[in-house]
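A single protein chain has been removed from this complex, and every other one stays in its place.
Letters A and B mark the chains as written, and numbering starts fresh at 1 in each.
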Amino acid sequence: MTVYLLCFALLLVGLYGLLVKRDMIRIIIASGIMGYASNLLLILFAYKRGGLYPILEKSKAVGERVMVDPLPQALVLTSIVIELGITAMLVALAIRLFEKNKTFDITKIKRLSG
Amino acid sequence: MKQEPGLTIIAKTVTRISVWLIILYGIYIILHGHLSPGGGFAGGVVIALAFLNVMLTFGHETVTRWLNIDFLHDLEPACGAMYLAVGILGIAVSGSFLANFLNKGTLFNLVSSGNILVLNIIIGIKVAMGLFTVVWALALFRFDDGGEK
Partner (left out) sequence: MILPFFIIIPLLAAFLIALISGDRDYWAIIVSVLAMISLAVLALFAFITIGGKTIVYEMGAWKIPYAICLAVDAFSAFMLVIISVIGLTSLMFSIFYIKHRSPSWKYYALFMLLVTGMNGVVVTGDLFNLFVFMEIALFAAYALVSYGSHAEEFEAAFKYAIMGSISSTLVLVGIAVVYSATSTLTMALIAERLPQNSAVMFWSGGLFLAAFGLKAAIMPFHAWLPDAHSSAPAPISSMLSGVLIKSLGVYVLIRLFYNIYGAPPVFLTIFRVLGSISIIIASFLAIGQWDLKRLLAYSSISQVGFILLGIGIGTRWAILGAVFHILNHAIFKALLFYNAGTVEMVLGTRDLRKMGNLTRILPYTTTTSMVATFSVAGIPPFNGFFSKLIIIIAAIAAGHPVYGGIAIVGSLLTLVYFMKVQRYGFHGEKVVEMEDVKIGWGMRTAMIILAVLCLATSILVVPGIRETTLDPVVNAIMDKTGYIARVMGR
């Protein structure tokens, strides 16, 4: 039970960083932390007590041990790829914003308002 | 004192030897994607990081001269189109998109499990080229005179 609470705490840490920090790079890192928290939650839901890793090997028989659920691991792989793309795009946008505004501070970038 | 691009001579010597091992390791991960954890995406990232390693130690211009960037940049949508072609072949052969129509072979062999091996290789090349092109384009920015899109 505590594992799930800690995972939720990680999500909240990422959300706090996203909302409070003013430097663009720190905002991008905080959105990455939120992504890590959701991936961790998916893997935690896949665990079966006493389970093996879900790979067939030539030397071991399949036997009577249970295996952990491999489907959320595929979902996490896809989600990591997607977040890599999002982070790359955010970093490119941050570089172009720095070029135009000469600062990484988001409280000073206020051309659009109202 | 003239500033040479890249890191020190120790880093350059070690990189000259180790970058080929990194690329070999990436190819190993891609090819054994159906037997052990890894597969196309993980191996592709490792190969992209090998090229990134060369770019960090030797500087941006050396990599531009060493590799043919236009060809690598065109390889990525070519691999995407090849992936869709394999999927459409699946429709033509057995009626479902991405159906597994090649010979499935015996278990635990390297060449087995049909078109999963082919798709792993295509994805590996695509991810490696895509990731490396993104990092190469981001490194083109110079903060005094602007860069390209």
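Definition applied: a contact is a pair of C-beta atoms (placed from the backbone, for glycine too) under 8 Å apart; a residue touches a chain by one contact, two chains touch by 3 or more.
Predicted model, so just to flag it, every value in this text is computed and none were measured.
Chemist: Would you mind spotting which of A:Ala9, A:Leu56 or A:Leu75 touches the chain that isn't drawn?
Modeler: In the complete complex, the chain left out is touched by residue A:Leu75.
Chemist: If I consider the whole complex, including the chain that's not displayed, which of B:Leu21, B:Ile88, B:Leu107 or B:Leu138 touches that chain?
Modeler: B:Ile88
Chemist: For review purposes, identify every residue of chain B that touches the missing chain, sorted by number.
Modeler: 74, 76-78, 80-81, 84, 87-88, 90-91, 94-100, 149
Chemist: Would you write out the residues of chain A that touch the absent chain, in ascending order?
Modeler: 11, 14-15, 18, 24, 27, 31, 34-35, 37-39, 41-42, 45, 69, 71-72, 75, 78-79, 82-83, 85-86, 89-90, 93-94, 96-97, 100-101, 109, 111-112, 114
Following the convention adopted for this analysis, only the chains that are shown with their structure count from here on.
Chemist: If you average the CA atoms of chain A and of chain B, how many Å lie between those two points?
Modeler: Whole-Å distance between the two chain centres: 23.
Chemist: State the interface residues of chain B toward chain A in the complex, per the touch definition above.
Modeler: On the chain B side, the touching residues are 36-37, 41, 107-108, 131, 134, 138, 141, 143, 146-147.
Chemist: Note which residues of chain A are touching chain B in the complex, please.
Modeler: Spelled out, the residues of chain A in touch with chain B are 55-58, 77, 81, 84, 88, 91-92, 95, 98-99.
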